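One structure is given here, and the rest of the page talks about it.
One protein chain omitted, others in place.
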């Protein structure tokens, strides 16, 4: 196993495609240590990784955002938002932060959020004078907060695997989620003041009215999706398709700027991004399958915590394990792989599973935007076509804030528990 | 496959489609213990709970190609691998009364297991029995007191064509959907209802977002423990007999276990949501629904499931009737 890790890190650093690193290491490992093993399981698991129906939302949100971005909508939205918040210090990044959280909250897809909100907000941030790394760090971290705000796929999966009430988990995630949004916003204000960026001339009300008149329809995009999901007209997956429909309506009927060629290019770009991300999701699934199959966690656990661990030891171990694991694989996969390992300790030590589940999903939130392999780093790299270093350069402040929130929750569990414990259900 | 010689330690793996602590995983672990003790440690079985080796389709396939030796799966999923097993998805096959005893008689004395074993073997598998996991409950937001109430209910069922047809026969609107999406779909009203055994309704929290629990007595949730054929055939006869015997001998014990668990879960639901309305259909309602279900048996089922499945239905119906006679129920 050590051989596997060393060869992986070396190949990754040397610039091998990630897909090849993960799958190549697995092939080598099987060849060396498991002679006669049926290699086709790898293929089965690659396909399994890309099969969950909810994943269909990812290409659809990317497509909707791409259609809107290729026409007039983005420009009009940029103009409109700018007339309102451009003059406030940190106004633009706060808008990005809040929109990402709101959009991600309902879409349930952090990757879709990076695509849909990120592609619209990034040009605005850049034009306002924010650095590219700041905009990227902000977008991916804000999008990932969506994992904490219901409905959240992370909580649903954790609830399923550990038999914990999903309703209580949902309630538990709200306060830490909003706390992070607040802290991110404060950071945005401080960053903007220190770097003296983002402050534009204050627009007049006449300008604002005109801007709303021409760009107001674009706001219908999130409203339609949020409203549609919360009123039960469509599921998050279907909402992604409605987003495409609305994008077509806006660009084709309202603004009449839709060009066939641009539409085809949007579909092609969407397909390529999807393919590249999903083959990695599949490779990650194959990798974690082997970790489960070889029972590696069951062998490692007793070495880490001995036979008689305390509550705090388990909580810290859970947090650290998820933190590290989510840096390498998809959070959903991490929850599937790790939760059953810790569950017996959680039950026997009487740790509140709602409290622990919130910490777990928070680590998934952090891990999705943390180097080396946080999945939304690559999403951003692909969607914005920026180098790896540039995407990760400005993530540490956001990660530190989230680590701070983790510590706060461990010290004061009431932050998480007071909502689910006071609610009637 | 290689013959296993006397005294060799045999290491095998079982993939369960339920999580740690739920029926299939618990009984798989009992099975593993039993085999270990009876063979004096010669047979060692590792149980992998749901989620660790992939989704439902994957684990059945892993057993089929022999990467894991055993899989504990349900009647709907195994049908994708053994079409004849679809017979178990038909509604109103089983009597409401003394279901576990009838099942025990059918599995041990009837002809259906021999028929199914042939069908499973053609697909590289051997079934070790059929176990009962409680009746399926419909949980819904508008009430489902009568057959008429069911009409138009958008109801989440598993993505099996026959199950879709089962519920469509009551004029319901079956909506296949990812398991993980069901809770929020019920909460937002995207769907009106969903179908699951009681323990799942508790552990998934569906009682938090629906007010009505309805028992139609149409469909028991059935588990099917299965072993890879090549592996099974390579084992010594005594070991094969031990395996074959375990689940067939424990149908009643397992049913008692799940009934107890279901009762405890129901008590917990009633404590947390005293306002939930529990409805169990009476004979008149069942009779009406059964007539509609029969249209599926006669028209849709032969189309979907093919010749072998029609034969399976004939055999199973005869078995069930004989079981009821043997148990003095008719």
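For reference, chains read A and B in written order, and residue numbers begin at 1 within each chain.
Keep in mind that, in the parts below, a contact is a pair of C-beta atoms (placed from the backbone, for glycine too) under 8 Å apart; a residue touches a chain by one contact, two chains touch by 3 or more.
In this text, contacts and distances are computed from a predicted model.
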{"item": "Record-based protein name (UniProt) of the chain missing from this complex, from \"1,2-phenylacetyl-CoA epoxidase subunit B\", \"GntR family transcriptional regulator\", \"Glutamate synthase domain-containing protein 2\" or \"TRAP-type C4-dicarboxylate transport system, small permease component\"", "value": "\"TRAP-type C4-dicarboxylate transport system, small permease component\""}
{"item": "Per the touch definition above, residue among A:255, A:322 or A:378 touching the missing chain", "value": "A:378"}
{"item": "Among B:100, B:134, B:174 or B:223, the residue in touch with the chain that has been omitted", "value": "B:174"}
{"item": "Residue among A:210, A:233, A:294 or A:317 touching the omitted chain", "value": "A:233"}
{"item": "Those residues of subunit A which, in the complete complex, touch the missing chain", "value": "11-20, 23-24, 27, 39-40, 42-44, 46-47, 50-51, 53, 55-56, 59-60, 63, 66, 69-70, 74, 119, 122-123, 233-234, 237-238, 240-242, 244-245, 262, 264-272, 274-280, 282, 372, 378, 381-382, 384-389"}
{"item": "Touch residues of subunit B, complete complex, unshown partner", "value": "61, 64-65, 76-77, 79-81, 83, 123-124, 154, 158-161, 164, 168, 173-176, 178, 304"}
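Convention: only the chains that are shown with their structure count from here on.
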{"item": "Approximate Å spacing (C-alpha centroids) for the pair subunit A, subunit B", "value": "36"}
{"item": "Contact footprint of subunit B on subunit A as seen in their complex", "value": "38, 40-41, 44-45, 48, 51-54, 150-151, 153, 156-157, 159-163, 165-167, 229-237, 285, 289, 292-293, 295, 336-337, 339-340, 343-344, 425"}
{"item": "Subunit A-facing residues of subunit B, complex", "value": "19-22, 46, 48-55, 57-58, 61-62, 65-67, 177-181, 183-185, 187-190, 203-205, 208-209, 272-273"}
